[in-house]
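With one protein chain held back, the other chains of the complex are shown just where they sit.
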Amino acid sequence: MAEVTYEHVTKRFAEDAPLAVDDFDLKVADQEFLVLVGPSGCGKSTTLRLLAGLEEITEGNIYIEDRLVNDVQAKDRDIAMVFQSYALYPHMSVFDNMAFGLTLRKIPKDEIRQRVNEAAEILGIAELLKRKPRALSGGQRQRVALGRAIVRKPSVFLFDEPLSNLDAKLRVQTRAEIIKLHQSLGTTFVYVTHDQTEAMTMATRIVVMDRGRIQQVGSPQELYERPQNMFVAGFIGSPAMNFFDVVVEGDGDDLQLRAVEGFAVPVPPEKRAELATYKRRKVVMGIRPENIHDNDFQPPNIRASLVDAQVDVTEMMGNEVNVYLLVGGHAFLARVDSRTTARPGQNIRAAFDIDRLHLFDPDTEQMIGLPAEVRASAPPAESS
Amino acid sequence: MIGRAWWIPWLWLAPTLALLGVFLVYPSVDTVRRSFLDERSREFVGFDNYQTIIDNPNSLAADTHAALLNNMLWLTVFTAVCVGLGLIMAVMTARVRYEAAAKAAIFVPMAISFVAVAVIWRFMYEVDPDVGTVNAIFSELGKDPVAWLNNTQSPQRPFVDLPPADSPAPFQVNNFALIAVGVWNWTGFTLVILSAGLKSIPDDVMEAARVDGAGEWQIFRRIILPIMSPTIVVVTTTLVIQTLKTFDLVFVMTNGRFKTDVVATLFYKEAFVFRDFGVGAALAVVLLLFVVPIMVLTIRRFQFQEEIR
Partner (left out) sequence: MSTQRLSALPPGRFRDTLRRLFGRAPLHLVIIAMCIVWSVPTVALLVSSFRDPRAIASSGWWNALFHPAQWTLTNYDSVLSARGMSDAFVNSLIITIPSTLFVIIVAAFAAYAFAWMKFPFRNPLFLIFVALLVVPLQMTLIPILRLYSEITIEGSVPVIGGNFFGVGSYSGLWIAHTAYGLPFAIFLLRNFFGALPRELFESAHLDGASDLTIFFRIVLPLSGPAIAALAIFQFLWVWQDLLVALVLLGDPKLAPMTLQITNLVNSFGSNYQVLTAAAFLSMIVPLLIFFALQRYFVQGILAGSVKG
């Protein structure tokens, strides 16, 4: 049980290398499930390893509870980590793998046995305790790695893409188990993944990173509803958000967004004030595929703006259909009701839900209307 | 493969079977036979040759006891020091940037033949401190020069030396001087192989141990050592075999004088200088008996490897 504080932490691997982690400043609350997400090479693992004590901090401080741990060795930080490749000790049995950290701490044998058995029971690997890691399947190894962390009862749990080597079904199942584990253990979890679905489903709070920098911090819902910049908007949500270059036209009640492809969308009243300084200027309009509907099967109670588009390809997903549309040569994606009659080559009338538009400044790529202090650094939200 | 004729594998093995049969198996059997025959291999003499080795009647010219003891000394000291140094250096060099250069420096002696090694080291061990490097260092430190290889001030006479005045064989300084040369020669071998073994341990396993609470020493003892143990066994076995066969170095450096004989050099003397094939063969058999436990160990290791394949 512990809170973790990153204080303007920076990591540079070599004098001339770019910053792997750039001014990472964040407080992780006790019992939080924090997920670091971002594209490959953005510095997620490095951020985690700095906390684990596996890399040296270049600048800044890290605290666990009130203890400055910059110079504390990994072994003395009271953390446990699950590695992507599991990193099981190949020469030890499953039992010894799980017991290793406890023996080092000179915990009595009886208690070790009890803790290991307990964890093995929870994870369903009680029959495997005598085996060596090489005699296990990938999923079983993953469980052992998890068990090795659990028995330690650490104050912070770290995970570096622990599910990426599992097949799709096992991944979903294990995801649910880790969530359950977090609830029952009541420990701080810091979890790294590049998979935004994993991040959305597991996190109490998500940190989106790109090129070493924090792009946005917030609950899954916040990130989905109010992405603060185009990177987060494009990264969170699957399939990804569509972007259109538009020009702000008209005045007062007639304020509308005219796309370079020709169609126009009215600005909803709440957003008019934000756009005051953008009159006759270019902005970027983002809309998620799930907020574009087939006009014939529009959900009730939405304010829609209709755009005629040509159907390029359709993908039946079961409950929904992904429709790849073209308007003036610009391709975009709509996720529509499965009863749609859209067929490739036909034209359909797409209904844009204008209450779900996201507007960005094309130069700064920041969301338009973002309060200045939010832009500088995202405040930690309350953990749920 | 299904349908391969039964004799095909034996065809592939034929050259090997022939060569090993003629050059290793037949001589081994023949040597055992001769060790029970007289010096010209004509008459059966029972265990007389072995008795000769035990009685050591000719201890000034051919000291069988010293040879056996010296071989044990080589077996233990040489092997332990080589493996130990190699392991320490493998772990240490892995942490510096000039690793490749450091390893190459230590490996170079491995590429030098024992004959050249002997030339170098006779030179290093020269008694005159103006010429011999080791004694030059000794005199810098204010100590008297040491006759590293003679161990005695007696004049050199082939095959007949006065016994050393002070310590009994094998704990003579010249044996250790020879072993030091062997260590210098072979540490590169252990270093290169052990360091490759070390590299084959994934980084994240060591990191996991670190996070689990292991310090550097515990990581070494509880992770690195056990994971590397097959490699360490390979290296140790190779070295032990090497020590049992130790011949060239002693032969060229001292020719076994001053009680530095090992079994191999003494065997050579008996067979080719004294022309006593019987005692020579018996010595070889004794050497082989030293080898048996190691052979058993090696075979066990291979069976173990079969299981995990």
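Labels A and B are assigned to the chains in the order they are written; within every chain, residues are numbered from 1.
Basically, a contact is a pair of C-beta atoms (placed from the backbone, for glycine too) under 8 Å apart; a residue touches a chain by one contact, two chains touch by 3 or more.
This is a predicted model, so every value here is computed, not measured.
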item: Hidden partner interface residues of subunit B, rising order; value: 1, 4, 6, 8-10, 12-13, 15-16, 19-20, 22-28, 30-31, 34, 85, 89, 92-93, 95-96, 101-102, 104-116, 118-124, 126, 130-133, 136, 184, 187-188, 192-193, 196-197, 200, 228, 230-231, 234, 241, 244-245, 247-248, 251-252, 264, 267-268, 271-272, 277, 280-281, 284-285, 287-288, 291, 294-295, 298-299, 302-303, 305-306, 308-309
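Heads up, the rule we're going with is that only the chains that are shown with their structure count from here on.
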item: Of subunit A, residues touching subunit B in the complex; value: 52-54, 73-77, 79-81, 83-85, 87-92, 100-101, 104-105, 134, 148, 152, 158
item: In the complex, subunit B residues that touch subunit A; value: 202, 204-205, 207-215, 218, 222-223, 226-227, 229, 308
